[in-house]
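Pasting a structure below so you can have a look.
Heads up, one of the protein chains got dropped from this complex, but the rest are sitting where they should.
Naming follows writing order (A, B and C), and every chain is counted from residue 1.
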Amino acid sequence: MPLISKEEYLTSLRQLGHRVFIQGRQVESVPDNPISGPGAMAMAETYYQAEHSPELFTARSHLTGEKINRFAHIQQSPEDIVKKVVMLREMGRRTACCFQRCAGMDAINSVYAVTYDIDAQYGTKYHERFKEFLKDIQSRDIVPAACMTDSKGDRSLSPSQQEDQDQYLHVVEETKDGVIVRGAKLHITGGVNSHELLVMPTRALRAEDRDYAIAFAVPAETKGVTFIYGRQPSDTRRLENRRPDVGNLYFGGCEALVVFNDVFVPTDRIFMKGEYPFAGRLVELFAANHRTSYGGCKVGVGDVLIGATAAIAEAQGTDQASHVKDKLAEMIHLNETLHGVALASAARGRQTPSGSFAVDQLLANVCKLNITRFPFEISRLAQDIAGGLMVTLPSIEDQEHPEIGEYVKKYMAGKAGVSSETRMRLLRLIENMTLGTGAVSYLTESIHGAGSPQAQKIMITRLADVATAKSCALSLCGLQTLV
Amino acid sequence: MPLISKEEYLTSLRQLGHRVFIQGRQVESVPDNPISGPGAMAMAETYYQAEHSPELFTARSHLTGEKINRFAHIQQSPEDIVKKVVMLREMGRRTACCFQRCAGMDAINSVYAVTYDIDAQYGTKYHERFKEFLKDIQSRDIVPAACMTDSKGDRSLSPSQQEDQDQYLHVVEETKDGVIVRGAKLHITGGVNSHELLVMPTRALRAEDRDYAIAFAVPAETKGVTFIYGRQPSDTRRLENRRPDVGNLYFGGCEALVVFNDVFVPTDRIFMKGEYPFAGRLVELFAANHRTSYGGCKVGVGDVLIGATAAIAEAQGTDQASHVKDKLAEMIHLNETLHGVALASAARGRQTPSGSFAVDQLLANVCKLNITRFPFEISRLAQDIAGGLMVTLPSIEDQEHPEIGEYVKKYMAGKAGVSSETRMRLLRLIENMTLGTGAVSYLTESIHGAGSPQAQKIMITRLADVATAKSCALSLCGLQTLV
Amino acid sequence: MPLISKEEYLTSLRQLGHRVFIQGRQVESVPDNPISGPGAMAMAETYYQAEHSPELFTARSHLTGEKINRFAHIQQSPEDIVKKVVMLREMGRRTACCFQRCAGMDAINSVYAVTYDIDAQYGTKYHERFKEFLKDIQSRDIVPAACMTDSKGDRSLSPSQQEDQDQYLHVVEETKDGVIVRGAKLHITGGVNSHELLVMPTRALRAEDRDYAIAFAVPAETKGVTFIYGRQPSDTRRLENRRPDVGNLYFGGCEALVVFNDVFVPTDRIFMKGEYPFAGRLVELFAANHRTSYGGCKVGVGDVLIGATAAIAEAQGTDQASHVKDKLAEMIHLNETLHGVALASAARGRQTPSGSFAVDQLLANVCKLNITRFPFEISRLAQDIAGGLMVTLPSIEDQEHPEIGEYVKKYMAGKAGVSSETRMRLLRLIENMTLGTGAVSYLTESIHGAGSPQAQKIMITRLADVATAKSCALSLCGLQTLV
Partner (left out) sequence: MPLISKEEYLTSLRQLGHRVFIQGRQVESVPDNPISGPGAMAMAETYYQAEHSPELFTARSHLTGEKINRFAHIQQSPEDIVKKVVMLREMGRRTACCFQRCAGMDAINSVYAVTYDIDAQYGTKYHERFKEFLKDIQSRDIVPAACMTDSKGDRSLSPSQQEDQDQYLHVVEETKDGVIVRGAKLHITGGVNSHELLVMPTRALRAEDRDYAIAFAVPAETKGVTFIYGRQPSDTRRLENRRPDVGNLYFGGCEALVVFNDVFVPTDRIFMKGEYPFAGRLVELFAANHRTSYGGCKVGVGDVLIGATAAIAEAQGTDQASHVKDKLAEMIHLNETLHGVALASAARGRQTPSGSFAVDQLLANVCKLNITRFPFEISRLAQDIAGGLMVTLPSIEDQEHPEIGEYVKKYMAGKAGVSSETRMRLLRLIENMTLGTGAVSYLTESIHGAGSPQAQKIMITRLADVATAKSCALSLCGLQTLV
């Protein structure tokens, strides 16, 4: 059965020979490094869940008929997409951070559909190649990281107009067996925890940008590939030996800058090369699939924040105040709104020519645009209920100090029976999610992950049927046409 | 086939002997009175659509197997609920107002499910009785109005505690063949355009309020029933002979106060009598079904407002301004958010013990709470784009005046080719929807229809799974319990 | 003493020979026409208050030393501007609508300052001329209407580029004694209740638009001037003999289209002619002064809406519900925010070269941009608390009907002691302010009066000191410059 255990995954990651740097130092083992460990554990949780909650976390491969991790599955129905959204919410609840495996899942679904379309137009053989790659992913239960965003240089210029041609990843040389590429991909979620890198163009391209219309996969340990780990607020609290202060004891999201310095890609791992009219289409489809995912994962993270806030209110004896109840209801309302639109986008999914299913694109963009807003309000309400102590709290070492520890225990205790440490742990968790490493996942990534708000506004304008709306309006006031 | 035409419906309405008052005068024919006519025409449009768009507007009766109007259908699957939501959006687009038939539809679905539950508990025979009533509705293609909200008197007192016992409709006498009831139902949507009145309790009841736990149906022309038509902003513009000034040329919503002054209800039309524990359940189920409906109809009305706004921007030459494009995108975004949550509530619908399907109640309440907010912002943006002329515009009679008409035509014209009258018609439509009769449907009803915002907040708090959220949070910061 | 009574004002208006059309009919007496009467009464209230609250409503003329109506005063200090804002709030509370006299007040303050600047640059004599005009205004206690907005034709073209040159008011002929002008001014607040028309350009102009750089005053009854009264929602309720249904029993705002069809302007009433670089400056100064005014008048109207909402909550027995108290607090908070920024803009006013004082322009624009938003939210909350009955209420004639009147009285009564009519009157007032004639003043005019939101955003960007903010930021992260 192509499902490996959490421990097997972590072992595979320890053995992966990829080149990772964190704050100027090369990392020996990603899961064992205190900074990057929690990120690996979040990814590992997707393996754990497949073992322990198989009904939601596994699916039947349409290629092999085998039971596979749902994160490696090609969606075969709207119900499959709904299950994805529900699964992502569950993962968000378990980890309270970005668990990183959905980007790859959404990428394989997008490349699967678009390679079919390219082949139909150009008579190429990308789709079969991709299916082979996919079978490998599924059968070994490994993680492909989605690599899309280029560094972009001067944003007012197209790829080929850049002074430094490498600002968009591109083919620098063609060889007999493949191509050599150069460039960098930014913000690569879970990159350091992935076995393969699935690279896609980052924008619509024109004929003169043909060399940038390249999609492919290479193993993470390929020569020329370097990962540079991104810093997060409070990241080095993980280096302290004071566990409660870290907030989220187990998990964290992570992103990296991935440099491709003259990397060789063999022909059988190339899924687009020069078919520039399909670059935009691939970007849009991936964006749509991924934007819907945010209505799963971020909602699950929101659940944790709501739960932590309800718990701290109880711990502090304010849970029966009418304004606290109202604010909690508002947090839930906003969170469920996010989820609702994602579910709708999933349930209204449509079949692609390749046979797989993709989300409703308009609703996917609507979902994501709300995601760029509501988590900030939910966080604000959480901080409102939690109280200012969240950011003025002594450290756990103060509590354990022989002289002053008693003061902390006495004056930081909550309502009857709630110890200062219980209160501190909950406040640190809320701090983590709204101002710490967790806030990267819950807030900033909610704005920019899967594309920034303006990208969603543009897609919403493009996808909405304003023409019909106009004609309804004209008709109701007795007009045929404007002019 | 149990489907009648729009004309047959209007004829039936003309022949209906119900007692209707508008502004102090009794009405002879509801569809022919200039004030109430547009309301009847909106209801009639549900007949027109069943004839012309049967795939969406009709369904197969699960009782008789016959093709019936979808508004008379008991939902047999989540897909049926999704179709309902889509149908309501389509109706909203066609009428730009409340078309009134969904309240009855949601009521029959709710009474259907709850009578089954009552019977299961008490061994009564309500469900079969109700099915008979329903067959009559379906086979004659007639409209039952949902009658729920009582006048309520002093809101701090329960029904039986009221000084005036009639502030909640109740049984005043039991006879051999039935009961006699007294009271009034407020805000009865489409009441004057309905053939039957389907009466339900308005709140959860306790043992001492047993006499108020009464649900039944009577024909609209029953002795003792009086309808008093509600006033709307700009309602009397319909009396003027200046059609464009009315904004929406054809349609309008309507509500009435329905008085039950010692009305006899025969036993075979009684669907609950004294089973007070089920009163709250019926209210909640109807509320949930109906709250989801708002994510259909109001979204369709929103489409018209978006269309009218896009059209007036074009007419005035501002459609390419970046802030106008951004505001239109925002209007669409908000409107689709409303729709998305409704679709999710539908798609996640679950089977009731009776076999029928009902919406996901949490999402239904979330849907409606957004409805109490977003249409106001959409309206504000529409007015922003439309410009102040919307409320300073001369009347159509000024334009047709021999002396000053030329001034109006000259100075009110839009960009090249757009006549002053075109501009006026569009502005009057937007005025209708944001400050006129249409605003009753689109704004105020969006707050209070199917229950006020606070009712949704209470349900959201009750239905959300905060306990699981709390336990996820505790676990992530290393706690078992609070105390 | 140059102060006339309310009655004298109304008499002067009756005697004014200006040409006014309402819905296709010429009006004999503006204050006596049922449609336009309430507008005249609102203006008349400024006379009433000067008599009864002279400490706030009068000032000492800096030209003559005489006690004058503050609406005719040139601001001599920040305190004068603060008093203006406070006076406008008081007027808003008294009338619950646009009382129209502030536009003229803000216009005379702006023309006063800018004519001084023009003279300083060009050696012209406009300022002295304008002082003469102003003395006349002050000594006769008459009203000048501010006439600014042109019809604008195609908005992508400048005045001189328009196909129809009259889309911006302009000089069509120069005579020995003055000039002849043609064009139209839209949305002229209180125009039909004013004795004089003070005309200004509507935008910044370039050399080729020199003929449009014209500012002047003419009496309202001047030959060639025609007023066409704008329609408002529910305007014809005033024609019914059912006073309570009208909502606001006494007052209303009004706007008109004012056509200048070859109107002669004598030289001594011309205040700008061809000095195009000052057109934009005049517009900006008037806009700033007027934008601050909105933080007075609309706040007073908001007070009435808050008061009506608090009263209906009490009448319906919901005033102690925590969510109602919270919503009322929010309404107050938003309303006071509007007022606060206006007061700040006034208190931070600065002296112009002419010696008069003008508001802080940045804060004036900030004030107005909030005005384009908060009244909509305040209205939504008012409707939330008021309940749906506001738009489903029978008419007063139903209550007085011999047969059904008792039903209305019984079922529409509020909590103990509150009659149905009391409840109806309050609900009709809220309806008036949020969906009726009052909503024109409170909502739509709050968006577009004194310039639309985008105009404020542009000014805010222009007036804010972002350069200093940038340099603070650079310095704190250790940078000198970006490049």
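Going forward, contacts are C-beta pairs under 8 Å (C-beta built on N, C-alpha and C of every residue); 3 or more make two chains touch, one makes a residue touch a chain.
Because the structure is a prediction, the values reported are computed rather than measured.
**Student:** Which of the displayed chains are touched by the chain that has been omitted?
**Tutor:** Touch partners of the hidden chain, whole complex considered, are A, B, C.
**Student:** Would you indicate which residue among C:Val366, C:Val391 or C:Val440 is in contact with the undisplayed chain?
**Tutor:** Answer from the full complex: C:Val366 touches the omitted chain.
**Student:** Touching the left-out chain: which of A:Pro2, A:Gly296, A:Gly340 or A:Gly449?
**Tutor:** A:Gly449
**Student:** Which of A:Gly39, A:Gly178 or A:Pro394 sits in contact with the chain that's absent?
**Tutor:** A:Pro394
**Student:** Tell me where the left-out chain touches chain A, residue by residue.
**Tutor:** Touching the missing chain: residues 21, 23-25, 151, 153-156, 163-164, 166-167, 184, 186-187, 226, 228-234, 236-237, 240, 242, 245, 255-257, 259, 261, 316-318, 321, 323, 372-373, 376-377, 379-380, 383-384, 387-395, 397-398, 400-401, 404, 407-408, 410-413, 415-416, 431, 435-436, 439-440, 443-445, 447-449, 452-454, 457.
**Student:** Can you name the residues of chain C that touch the chain not displayed here?
**Tutor:** Looking at chain C, the ones touching the missing chain are residues 82, 93-96, 243-244, 247-251, 303-308, 310-311, 314-315, 325-326, 328-330, 332-333, 336-337, 339-345, 347-348, 362-363, 366-367, 369-370, 417-418, 422, 425-426, 428-429, 456-458, 460-461, 464, 466, 468-474, 476-479, 482-483.
**Student:** Using the document's contact rule, name the residues of chain B that touch the chain not shown here.
**Tutor:** 322-323, 326
Just so we're on the same page, only the chains that are shown with their structure count from here on.
**Student:** Could you work out how far the Cα centre of chain B sits from that of chain C, in whole Å?
**Tutor:** The separation of the two C-alpha centroids amounts to 37 Å.
**Student:** What's the distance between the Cα centroids of chain A and chain B, rounded to whole Å?
**Tutor:** 40
**Student:** As a quick test, compute the distance in whole Å between the mean CA positions of chain A and chain C.
**Tutor:** Distance between chain centres: 51 Å.
**Student:** For chain C, jot down the residues that touch at least 2 other chains.
**Tutor:** 323 - these are the residues of chain C that touch more than one other chain.
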